[in-house]
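What follows is a set of notes on a single structure, which appears directly below.
Presenting subunit A:
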Amino acid sequence: MTAAGALYQLVQSLLVVAAAPLLVGWVNACRAWLQNRSAPSLLQPYRMLRKLFHKDAALAENTSWVFRFAPYVIFGCMWLAAAIVPVLATDLPFATAADVIALVGIFAVARVFISLAAMDVGTAFGTLGARREMLIGALAEPALLIVFFNLSLISQSTSLTTIVETLARREFGLYPSLAFAAVAFLMVLLAENARIPVDNPATHLELTMVHEALILEYSARHLALIEWASAIKLFAYFAIGIAFFLPWGIAEAGDWGALPLAIVAVVAKLVVAGAGLALLEAVSAKMRIFRVPEFVATAFMLATLGLLLQYVFEV
Partner candidate 1 sequence: MEILLLLGAPLVGGALLAVFGYRRWAPELGVAASLTTFLAAAALTARVIRDGPITTFGHQFFIDSFNVVLVALTSFVALTTAIFSRPYMRIEAHRGKVTVGALRLYHAMFQIFTFTMLLALTTNNMGILWVAMEAATLSTVLLVSLYRTPESIEAAWKYFILASVGIAQALFGTILLYFAAEKVLGSGGTALLWTDLNQVKGSLEPTVMSLAFVFLLVGYGTKVELVPVHNWLPDAHAEGPTPISAVLSGLLLNVALYAVVRGKVITDGALRSPFAGNLMMGFGLLSVVVAAFLLWRQRDIKRLFAYSSIEHMGIATFAFGMGGVAGTFGALLHMTMHSLTKSAIFFAVGHAAQKSGTQIMDDIRGLIRTNPTIGWGLMLGAIAILGMPPFGVFASEFIIITTAMREQPWATPFLLVALGTAFAAIFGKVQPMVFGETALPRLPHPPALVPVFVHLLIVLILGIYIPPYLADWYRQAAALIG
Partner candidate 2 sequence: MSLSGQLINVLAAILLLIAFAMLSQRRILSLIELYAWQGVVLSASTFVVAYSTGQGDLYFSGVLTALLKVIVLPWILYRLIHRLNVRWDVETLINIPTIMLIGIALVIFAFNLAQPISAMAGAVTRSTLGIATACVLLAFLMMITRRKAVSVVIGFLAMENGLLFAATSATYGMPMVVELGIALDVLVGTFIFGIFFFHIRETFDSLDVRHMEKLKED
């Protein structure tokens, strides 16, 4: 670990946390344009966070420490996840310690805490949300794992940096297994980040809501932390997707000269990906909650097929 590496790691961690709401703002703006609405400012998410931080938190009487503790855990998990994903460069001090399975584990910890906290209040909505969250997670998590195994099979490693480096150096070719994994990853991304065919955080419709039902009892700084964590989660997923499926332009170990180019590349990719997500959300309809397991099962199926195809084609 070099000093530059440590410095870079610090910068990336802070940058990710700072930039995540901007990404959400961008996606929201794009969605508004696609829906022929006038778009909110790109900084709208920051304003909302500031507003929430300035309010006084209200807690239900029968909440335990879990409820108060959970937002910090969730925020911490997401921050850690975003920090270990190679966004700009592959030479990260943290990344050597963490691999893809740990990454999935970190997401799982956050999921467990948010569900516990939702049930902790004891309201019907919280329990309902927790149940739905687990329903989705039960299939989305293995699907995500298998997407990662797919990549591990190619790079013979579960370490994030190794995977990204192998993929970035790979000669150009047609890889059906990667395509399957990418589609599966996209579906998991939609399901895990409460995006439209699966969930719509803009509404509070009891028949369909998942994410909103979970956090219904939160207010003020707790809510702000959770919303911020969701933004970081989206950012982390984007970063993972970009690093794995569009890795070109990333700065490799020690190659600090490539950093400016890498920054431009990542920003451009994020902008395009955000717009793409907004487009996807604009053209698809929210599905019934009972269809969600089918959606996630399809993601799982695609990921597994990718894995199997990888196995067949490469052997």
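The definition used in the following text is that contacts are C-beta pairs under 8 Å (C-beta built on N, C-alpha and C of every residue); 3 or more make two chains touch, one makes a residue touch a chain; residues count from 1.
How were these picked? Simply put, all candidates are chains of the complex that A comes from, given by their letters.
Bear in mind that the values here come from a model prediction, so they are computed numbers and not experimental data.
In the assembled complex, subunit A touches candidate 2, while the other choices in 1 or 2 stay out of touch. Interface residues of subunit A facing candidate 2 in the complex, by the touch rule stated above, are 139, 173-174, 176-177, 179-180, 293-294, 297-298, 300-302, 304-305, 308-309, 311-313, 315.
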